[in-house]
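A single protein chain has been omitted from the complex, and every remaining protein chain is retained in its original position.
Chains here go by letter, A and B, matching the order in which they are written, and residues are numbered from 1 within each.
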Amino acid sequence: MFTENPALLGLMTIVIGVGACLGYFFFSNVILDKVIFPAKGPNAGRNINRANMIRPWLFLFPALFGLTLYLAYPVFETLRLSLTDRDLGGAFVGFENYRKMMNEDKFWEAVRNNLLWLVVVPAASTAFGLLAAQLTDRIRWGNFAKSLIFMPMAISFVGASVIFKLIYDTRPADQNQIGVLNAVWLKFDGGIGSIFTLQLVPTLLLIGFVGIVGYVLWTFVRDFTAGGRNRSVWLLPLQLVMAIGGLWLIWLSIGSIVDIWVTELPYGQPQTWLTISFWNNFFLMVVLIWIQTGFAMVILSAALRGIPEETVEAAIVDGANPFQIFFKIKVPQIMGTIVVVWTTITLTVLKIFDIVFAMTNGQWETQVLANYMYDKLFRASDWGIGSASAIVIMLLVTPILVWNVYNARKEMR
Amino acid sequence: MARIAGKKSRLTWAVHISVALLVVAWLFPTVGLFVSSFRTADQISGSGWWAALFPAEQNEVYRTGDPDDDRVAVGDMFEVKGNIFEGEPRNISSWGVSSRDVSAFAPGETADMGDGETLTLADDGAYVWRGTDDQISGRGQRIFVTALVPPKFSLENYRTILFSGTGQDNMAKAFFNTLTVTIPATIIPIVVAAFAAYALAWMEFPGRALLIAAIVGLLVVPLQLALIPLLRLHLAIGIGKGYMGVWLAHTAFGMPLAIYLLRNYMVGLPRDIIENAKVDGATDFQIFTRIIVPLSFPALASFAIFQFLWTWNDLLVAKVFLIDATGSTTVMTNQIVELLGTRGGNWEILATAAFVSIAVPLAVFFAMQRYLVRGLLAGSVK
Partner (left out) sequence: MTSLSLKDVSKSYGAVEVLRNIDLDIQQGELIVFVGPSGCGKSTLLRMIAGLEKITGGTLEIDGMVVNDVPPAQRGIAMVFQSYALYPHMTVYDNMAFALKLAGQSRDEVDRAVKSAAETLQLDHLLDRLPKALSGGQRQRVAIGRAIVRDPKVFLFDEPLSNLDAALRVATRIEIAQLKESMPESTMVYVTHDQVEAMTLASRIVVLHGGDIEQFGEPLELYERPANTFVAQFIGSPAMNLVDATVVGTGPSTEVKMPDGGHALVPINSVESDLDTSVKLGVRPEDLRLSEDGEYLVAAKVEIVEALGETTVVYCEPRKDHDAFIVKLPGIHRIEKGTELRLTAAPGKLHLFDSNGESFLYR
């Protein structure tokens, strides 16, 4: 049997699959033009018009069929499955699955972690991307630097997980550390240097972060109270969510600052980084930030270059310094692109599965929704709760979906 | 800005240094994996990979020749002579005969091991072990050497992973399985999507705008939603778990992005050219194959790269739709995850396996980066 040899099977599939596709498109057109509506005889003109009305659907059919069966239908089917119970033979059980899910600590852990990911990864990737774009655009070897920062885009999440597992690797205290993080960590001994790099610098960074979030929040509130302008109704809940998210971030940051000074650090002890609960989430996030920064950089760099040079020159003539030019002239002009980058990374984060699956598999309080769902589905074999958690992911995606469709419609008009 | 009005910005150096730091930070993890994949298991567990690039003081353990074979009677004593390095001279800084004190002696000194038993080690590794009949017997004497070892790399790990390894340690099958998944799953969606994109870009029909909006919507639907219903569907219609299922799934999951990218590109082609082809007598099918496809090459290439990277790097779709209980159709990502579970400490295997799976996408990335960037811009900036 040829199925024994996957390479041959693959080759056959390419030939048959591509051939069938092309054949379908070619022959369906021929049949339409020659058999059903021939462009001859008394009705030639009418037939041509009719054929031209049907032709788009011939071109679209395979794609629409695939989209409907593999993407549209599953949304509704998953919704249905989330309301049924597999053990009861698929009986309708209402919101029972959701109730069970809500009662699981692991679910709430996944939600909390997902929200954390949702805030940190897009923000960090966009910030690093913007920084890299702005810096590399100004030097001659910028393109080379860019292509190296962009490179992780090509690496699979699994590959990246292996790479970072090596960084986080732990050996017993009496052996040489082979993970970079522990090797660096053991260099700290609690002296002045340690206090400076591990407590002072992070505190300053966090204060800076709080400042930025606070500033954004403040402009936001000011913008809101100023009112007057016509705003879309559906923007309001979005703004509210953003405001709450911002406040939560500030709260979290302040808590972290306190932690930094209160916690006694176990100097000299090699750490198993991925088991330190709460903070291990950040060690996982680093992997995704590492990958996504290149993406953000490439797009933001193109946007930065699209800024009319005259506006920058005008600012120089007006006496702005490089920082003012960047934050007051350039960033506002690429705000639209920043939003697009942010939402794109947000989408990736919502579906994040491989990294968690490969590095911790959700242990030590690192669960996320997609992995939770996989767990329910293939380990617990519970279609009901699995579907329910998929629906939760869908709900989280929906605002972005609506926003994208709204924008696409606006653009086409 | 640095060049304006001849004023060299003070920031220029800061910029160069910052970019260099960023690049190093971003490159560092991958280089670690790359370097590790060329080191032996002992080297990896002995020192961090960053130490592998420089000659390093290393503690090594050697054994003298076996007394049963090599000892020679000298008077009433016996001697074993030889060279621990066997033609590969090292620079010995110190040595010892006990694990408690590995650097007790300098090269050339003689260690007194009690009751007249002695061992002399020259700095070229030549040794003389002398003692009584009783002392020079059993196994060879251990010698602990501290020496400066030059960096050493080998392709042994790759040989294991690609050819000689057994079971999970051999990635050859998974490599071909991955290829088998990837190539049809890259080509077929391009063909299907290109026709649909042409229809959406250049043909007039009612409901076109609505369809485009729907595709933009489907662009963000998480594929997690598709897993359960489609797996059930595949099992119900007899496809089950296998290549057919994973090809279909990848084709459909790649479709929204493909249509979106290609339509955006095609819609930007000059209307005049397409109308001119109509006046020239080309049918829609001919316009598509003779005009649109050649002109859309950049967009087709960028989508091909996306889809290739995505299918090659995918884990979830393969796990759900392809890999059955026998595991004979495993792909590289899945095998690496399994290795992480079973061989978590064997970095020589893990690093090499990971690098084998990363190498192809990296090659594609560096060869076709231009198209990848263009595709990204077309897909997001609009």
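Definition applied: contacts are C-beta pairs under 8 Å (C-beta built on N, C-alpha and C of every residue); 3 or more make two chains touch, one makes a residue touch a chain.
Note that the structure is a prediction, hence the values are computed from the model and not measured.
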{"item": "Selected from B:R142, B:R159, B:K278 or B:R370 as touching the chain missing from the view", "value": "B:K278"}
{"item": "Residue among B:S93, B:N264, B:Q286 or B:N346 that touches the chain left out of view", "value": "B:Q286"}
{"item": "Touch residues of chain A, complete complex, unshown partner", "value": "39, 44-46, 48-49"}
{"item": "Absent-chain interface as seen on chain B, which is shown", "value": "270, 272-273, 275-282, 286, 290-291, 294-295"}
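As a convention for this text, only the chains that are shown with their structure count from here on.
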{"item": "Partner chain B, residues of chain A touching it in the complex", "value": "6-7, 9-10, 13-14, 17-18, 21-22, 25-26, 29, 33, 52-53, 55-57, 59-60, 62-64, 66-67, 69-75, 77-78, 81, 128, 131-132, 135-136, 138-139, 141-142, 145, 147-167, 169, 171, 175-180, 183, 290, 293-295, 298-299, 302-303, 312-313, 316, 322, 325, 337, 340-341, 344, 347, 350-351, 353-354, 357-359, 370, 373-374, 377-378, 383, 386-387, 390-391, 393-394, 397, 400-401, 404-405, 408-409, 411-412"}
{"item": "Residues of chain B touching chain A in the complex", "value": "1-2, 4, 9, 11-12, 15-16, 18-20, 22-23, 26-30, 32-33, 36, 44-50, 176-177, 179-181, 183-184, 187-188, 191-193, 195-196, 198-200, 203-205, 208-209, 211-230, 233, 243, 247-249, 251-253, 255-256, 259, 283-285, 288, 309, 312-316, 319-320, 329, 333, 336-337, 340, 347, 350-351, 353-355, 357-358, 361-362, 364-366, 369, 372-373, 376-377, 380-382"}
